[in-house]
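Removed from the display is one protein chain of the complex; every other protein chain stays in position.
And now, chain A:
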């Protein structure tokens, strides 16, 4: 490992030298996680179950909207949620210098 490893911003990892960074890293992880889970719940249980009948009043390309969320839209949303999580966590890990050095490139 070379001595001049830098974070993307070029400075030392945030959070200072003691273990203060741990709390910060974890809090950011949790905040991202909760935000994504709120979307997860709103789209699948909200649009696909709780408000499905109201949404069914709107019809797009032959699909009643609630029906579309229940059978198609929620699944696409799940994919996007995991994609956002994987990208944001890669960035967070680098920012705090806890990324793994032997990479397994997700997209490569």
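Definition applied: contacts are C-beta pairs under 8 Å (C-beta built on N, C-alpha and C of every residue); 3 or more make two chains touch, one makes a residue touch a chain; residues count from 1.
By definition in this document, contacts and distances are computed from a predicted model.
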| item | value |
| --- | --- |
| Undisplayed chain, where the name is taken from the UniProt record, one of "Cation acetate symporter", "Cytochrome c-type biogenesis protein", "ATP-binding cassette domain-containing protein" or "Tripartite tricarboxylate transporter permease" | "Cation acetate symporter" |
| Where the unshown chain meets chain A, residue by residue | 1, 3-7, 12-13, 17, 21-22, 25-26, 29, 33, 36-37, 40, 44-45, 48-50, 52-53, 56, 60-64, 66-68, 70-72, 74-76, 78-79, 81-83, 85-86, 89-90, 93, 96-107 |
